[in-house]
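Only one protein chain is missing; all other protein chains are in place.
Order of writing sets the chain letters: A, B and C. Residues in each chain are counted from 1.
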């Protein structure tokens, strides 16, 4: 059974800005969907902000193995309820791939717990993404670096927690560096942030970028059953303790009472 | 100059429940304040939920080096605005020590990005907190373990991100284990979660627990100036690039325009 | 193509001690081999210390995807040359699963860089291995804990580097705890240490232990081509720099000279 991916895109600049719509006539989500669909092991669906429920629902997410997220100008429009739906699914085991300006998306900041801020410059300069770990599954099939002739610059400090793994570090022509591919685990969910992808450049038509996206889907996929109990805080009654114990001391909770949250 | 700590306590059960008020007539915050004040290098202030502004303000937090947090029944009452004030200060470099049932506080979940759930049992059983790293500053002056004759059980899985360091792991009489002392960094702020401290037991009168709290204050203290720019996403104009570059390709932003959030 | 595993066992106590040989008439390696072979996706070979070359060679390791290691009384007999052969293959991408008393094997200490010491007691007491992350691939198919009625106790502090992930934490009847399942990456190789497995108890006949071993093989397997260049320190000549630069300043190395090691 193929991995079920959902590519979520705010899809705003594609409709407002001719530079962007000329580059991505089917939207950034359309370009990514095409790139993923080459792989028989991946099934690609798309969703956009202008759809009912902002393209998201509990049912849809329950059937999603890996979610890809692209947003920029409309981060603030995504409802907090939808952010919580996505966070819950990541904790349960859904993979999440956050792209480029998605560093400032509500869902990425929600899962990182930090500002996720950075420096930037839109000058179409050269970016070189160096592969840090040649044997990492996300770097499969790449050379020692990915070169993008035109990209937006993102510069450190990138205020994220220390990553589990750093897969790519970028060099920029104008003098900056950036941790461009970083991994995390949150609950049973695996998260990959991938830096390039500014909407005014043809990044999502690049063959190496396509490889990274497909590799990342395979890496982020957790085949385990959803860990639905991850939010529970169950009481273990004294009489069901695994080792025999006798109740002692003062008590706050009455028998069978739920814990406080 | 001593480290300026603020001990925040919801202070609810101390006023409602005789078991608790008999144990902590000056509140849990009072007991902790006394324990910290023994150290000439620490200055201890307290704040409670029932005070104006819930005992918190931008000014007060700006003068706080390390915040200690105890909450249980009233997590939901803490305003989101206050949670954001605290999170901002942690990112800037304020230390944070989260105590016991504070695992479910809004601020801890905000900074972890995970559910922070666990199993529990209120049976006054024996807990033994094993020191994982004998040379860690937080374990200074302790033996190989802290033994608490009566404590609430917290059991794994504890749904937190992988810690930077695991300092204590607990053994419980009833058969469970728990990662009872874990450290994190978020921005310039250092965070320590310390498990014991159920309000119906005399945990905050224990000498080893006092040592841990004092040690943790010293560990969490970051003397660096507040990293106030951590939330900024400054544009670096092309003409100010560190290496000379020529602008190329399509553009989204007009000159001097702010980035999207 | 199945994952090619090699189960290395010193195979000493199986031949000297009747308790052990009665439990493991085909050796611990034989019991593990049987457990792995149930899985069609795994191919299991074995090797022992008394074989030519101590059962190891560059050719054999080149065809090994995941190596399992059991040793205890004969750690010192394993040649340093063999330890380096194994380390090199782990860096290139071979998975390594270190079992029980293998915590003191040369290869584990070589890859960790720390003493890997611990407390111990041989009393046949009860061990309960709690699953920390229910969604982790190594915990697939398990309940909330594995219970082993008779095991040797290992107690903290376990002097290892902070793990990438903690998968299991053990509770012991006599009052100790232990980080019983921990993961690492070293170069392109994934490493899993799994605590239980004392030779005088039937641990390697336990169904849950079998599951963990099979799961760990799948987790540790890196399908990427061997990263054979990981030990190289190549010079990048000035005239082949990716961005044009002009040589400046003093020089130590003559043109084409190799670097120092």
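Just so we're on the same page, contacts are C-beta pairs under 8 Å (C-beta built on N, C-alpha and C of every residue); 3 or more make two chains touch, one makes a residue touch a chain.
Bear in mind that the values here come from a model prediction, so they are computed numbers and not experimental data.
Asker: Considering the complete complex, identify which of C:2, C:41, C:143 or C:174 is in touch with the unshown chain.
Answerer: That would be C:174, which touches the missing chain.
Asker: Hey, which of A:37, A:166 or A:231 is the one touching the hidden chain?
Answerer: Once the missing chain is taken into account, the touching residue is A:166.
Asker: From the list A:19, A:45, A:177 or A:242, pick the residue that touches the absent chain.
Answerer: A:177
Asker: Of C:184, C:204 or C:219, which sits in contact with the chain we cannot see?
Answerer: C:184
Asker: For the full complex, which residue in A:82, A:133 or A:222 touches the chain that was left out?
Answerer: A:133
Asker: Applying the definition given at the start, please give the residues of subunit B touching the unseen chain.
Answerer: 92-93, 128, 133-137, 140, 164-165, 173, 185, 187-189, 222-224, 227, 229-230, 242-243
Asker: Pick out the residues on subunit A that sit against the missing chain.
Answerer: That gives, for subunit A, the contact residues 128, 130-134, 144, 155-158, 162-166, 169-172, 175-177, 179.
Asker: For subunit C, which residues lie in contact with the unshown chain of the complex?
Answerer: Within subunit C, the residues touching the omitted chain are 13, 17, 19-20, 23, 72-73, 75-76, 87, 91, 101, 104, 110-115, 117-125, 150, 153, 155, 157, 159, 161-162, 164, 173-176, 184-187, 198-201, 230-238, 241-243, 245-253, 259-261.
Everything below uses one rule, namely that only the chains that are shown with their structure count from here on.
Asker: Between subunit A and subunit C, what's the gap in Å when you average each chain's C-alpha atoms?
Answerer: Here the centre of subunit C sits 31 Å away from the centre of subunit A.
Asker: Quick one: which residues in subunit B touch 2 or more of the other chains?
Answerer: Touching at least two other chains: 155, 157, 162, 164, 175-176.
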